[in-house]
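Have a look at this one.
== subunit A ==
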Amino acid sequence: MSANISSEVIAAFLILVGTIFSFLSAIGLIRLPDVYTRSHAASKSSTLGVLCTLLGALLYFWITDGYFSIRLILGIFFVFLTAPVAAHLICRAAYRSNVELAKESVQDDLKEVFKRD
Partner candidate 1 sequence: MFKLILMISLFFLTLSMMAALYRVIKGPSMPDRVQALDTISISLIGGVAICSVLFHTHALLEIILILGILSFVGTIAFARFMERGVVIERKHIK
Partner candidate 2 sequence: MNNVVLLPIIIPLIAGMIMIILRKNIRFQRAFSIFAILATGAVSVFLMTQIRTKGIQTLQLGGWQAPFGISMVADMFSALLLLTTSVVSFCCLLFAFHSIGKEREASYFYPMFLFLITGVNGSFLTGDLFNLYVCFEVMLISSYVLISLGGTKKQLRESVKYVLTNIVSSFLFLVAIAYLYAMTGTLNLAHLSVRIAEVGQDGLMTTVAILFLIVFSMKAALFLFFWLPGSYSAPPIAIAALFAGLLTKVGIYALFRMFTLVFYHEPQITHLIIGVLGGLTMLLGAIGAIAYWDIKKILTYNVMVGVGFIMAGLASFTPVAMTGSIYYLIHDMIIKALIFLIGGTMIHLTGTSKLKEISGLIGTHPYLGWMFFIAALSLSGIPPLSGFLGKVFITQGTFETEYYWLGAIGLITSLMVLFSIMKIFMNGFWGETYLSEDMEKGTTKGLMFPIGFLTVATIVLGVGAEGIIEYVNLATESLMNPKYYIEAVFQGNIMP
């Protein structure tokens, strides 16, 4: 029984933290000024958020049922693997399709590189 409770505590904690993380990132998604910064918020925090949540679930099942889910591990791994790539691609696509940087931006290194071509 205690295993159950402890698992519930751990899981609940992780899940809550995860969702709060993703909530924060959502705030960032709304508040940040341009696509590049928003992408930062979205990818980093949401990845972290979902990782926590999944970890919570994984632990919960592991402890209560003794069920170690390969799929969840794979899922975590996959999200870990792909989220940055996705963010990278989006940003690159944004830049290449000439999405403006926010007014507050100080520097645009790539500008010179692209101008040369």
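Criterion: contacts are C-beta pairs under 8 Å (C-beta built on N, C-alpha and C of every residue); 3 or more make two chains touch, one makes a residue touch a chain; residues count from 1.
If you want to know what made the cut, all candidates are chains of the complex that A comes from, given by their letters.
The shown structure was predicted, so the numbers you read here are calculated from the model rather than taken from an experiment.
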Original post:
For subunit A in this complex, which listed candidate touches it: 1 or 2?
Top reply: 1
**OP:** Provide the residue numbers of subunit A that touch candidate 1 in the complex, in ascending order.
**Re:** 8, 11-12, 15-16, 18-20, 22-23, 25-27, 29-30, 35, 38-39, 42-43, 46-47, 49-50, 53-54, 56-57, 60-61, 64-65, 67, 69, 71-72, 74-75, 78-79, 82-83, 85-87, 89-94, 96-97, 99-100
